[in-house]
Structures are given as C-alpha cells and as structure tokens.
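Here the structure comes first, spelled out in structure tokens, and everything after it is commentary.
All protein chains of the complex are present and in place, except for one that has been dropped.
Moving on, here comes chain A:
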Amino acid sequence: MIPSLKNPDKRFSLNPKQLTLFKILISIVFLAIVILGGVFLDEGKIVTNLSERNSAPSLDHLFGTDWLGRDMYTRTVMGLSLSIGVGLIGAIGSALIALFLGMVAATMGKMADRIISWIIDLFLSVPHLVTLILIAFTFGGGFKGIVVGLTLTHWPSLARVIRAEVMQVRSAEFVQVSQKMGKSKWWIALHHILPHIAPQLLIGFMLLFPHVILHEAAVTFLGLGLSPHEPAIGIILSESMKYLSSGMWWLAFFPGLCLLIVVRTFDQIGENIRVLMNPTKTHD
C-alpha cells in the first residue's frame, strides 16, 4: 500500500489512488487560498484611484486596473471568493433539498413518490437559468434573491439520483429485516439508508458546486444579482463588456480565465472523489 517505502528511489511515482488524493489535495489548497485571499485582502486595494485608471497589466497591478483605477487582481480574487461563498450556500441548500425529497420519494409510499417525481420532471423541463432568473427576480434580486434562486433550482437531478439510490438500498435484505422487526420508516431512513447514500450525496454536492458558481456569475452578469459595485465575478465580466471595444482586454480576460480555473478545479475535485469512492473504479 505504501510504494514509496518499498522502492525508495522512485519516490514520486504514486499509485493511482494516491495520485487522485494528491490532486484533490492540491485543488483544495488552491481553493482555500482563493477563499482566504478574498477574506484577508485589504479592501484598501480596491479603493478608486483616479490617477491610475485603465492601466494595462504590470508588476504593480498584475491584472491591470479598471476605469476607476481599482486593482483588478484584488477585485478578481474578492469576486471569486464571493462567488465561491454564494456557490457554497447555494450548493448546500440544493443538496439538502435533494436529499430530503429523494429520501421522501423513495420511502414514503407511492403517492409521495409520484408527486415528487412529477415536481422533479417539472423543474427539469425548464432550463435552470430561466427558473433561476424568475426566482431571483421575484425576490427582488440582491444577495437573498440569488441564494434562494440557486438553492431552489439546482436540486432536481441530484434528487433523482438519490431517489434511485435509496430505492436500491431499501430493497436490500437488512432493510427488509429491519422493517419486519418493526422499526419505523424514519428510523430506517436515518440509520440504514442515509449512511449508504452519503458518498453519492457528497459527490453530487461537489459536482453541483461549479454549476452553481457559473449560474451565479451568469445571473449577476445579467444584472439581476448583487449591486454593481460589489466585486462579484459576474459583475466584473459584464462591466468589462463595455470596455472591450476600447481595447481593454485585461478587464475580461483575467477574471474570465480565473473563473474558468476555479470552476474546473471544483469539477476536478468532484470527479476525483467519485473515482475514489466508486468501488468499480477505485483500483483502475
């Protein structure tokens, strides 16, 4: 299990599992840096500086400055950190809804199953973004509107996965026995089923995350989300559109690239966890 001890010369050849773990670790460290950076970066850096407007990337300003002389690097990191925060709340909320509905559908009888499946189909029949915009709009936009919108729109596919998983576990023998012994439905749900679907839930949650972040950026890009002075990544990108025609490419390029990297990192973590946890793939 520990090859580095067996072959001391090949210290860096890791087996696939370790490699996966290593990737996950790197990704997490990277994201932690981004989040902590956003929290600890000095707000003073994004103070307007009208004498250093529209400057191209340099050593002083890695990502350049915008039309009010604010440092784009600081704004981008703060924006990413904000986006990750919003994404976290949205993804947790969505995963909880999915867990609850999936469990209920699979354990609480045919009628509940039918109703919940119908709701899932209903939500899946409309593109996410449309429902998200509708909900965010009804809540009057802003932070609350976005978070509620994200939470209420991203659960259906995960709920469906959980429902199927629960049904499988439910038909297992030990659950049948437990039922015969007179345990209540809730007791079975909590003690037998929940532990079995935890991995699926975790993976689902991790894979929801990039989705949620992208949609958050999309909605703020459209101007339905946070106030335009907040350093959210969607806002930064939508502002930059105005200045592209004047050749200020750095306003869109670096924040866009960073968003891409962060989203891909989350995706990587999710995929790698899946590989780790999926018994058929673990020893590939």
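What we mean here is this: contacts are C-beta pairs under 8 Å (C-beta built on N, C-alpha and C of every residue); 3 or more make two chains touch, one makes a residue touch a chain; residues count from 1.
Just so it is clear, contacts and distances are computed from a predicted model.
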Name of the absent chain as recorded in UniProt (options "Sarcosine oxidase subunit delta", "ABC transporter substrate-binding protein", "Transglutaminase family protein" or "Pyruvate dehydrogenase E1 component beta subunit"): "ABC transporter substrate-binding protein"
Looking at the full complex, which residue from A:T138, A:S246 or A:N278 touches the chain that isn't shown here? A:S246
The one residue from A:S13, A:T48, A:T138 or A:S184 touching the chain left out of view is A:T48
What chain A residues would touch the chain not displayed? 47-48, 50, 53, 67-69, 140-141, 223, 227-229, 239, 241-247, 249, 252-253, 256-257, 260, 264, 268, 271
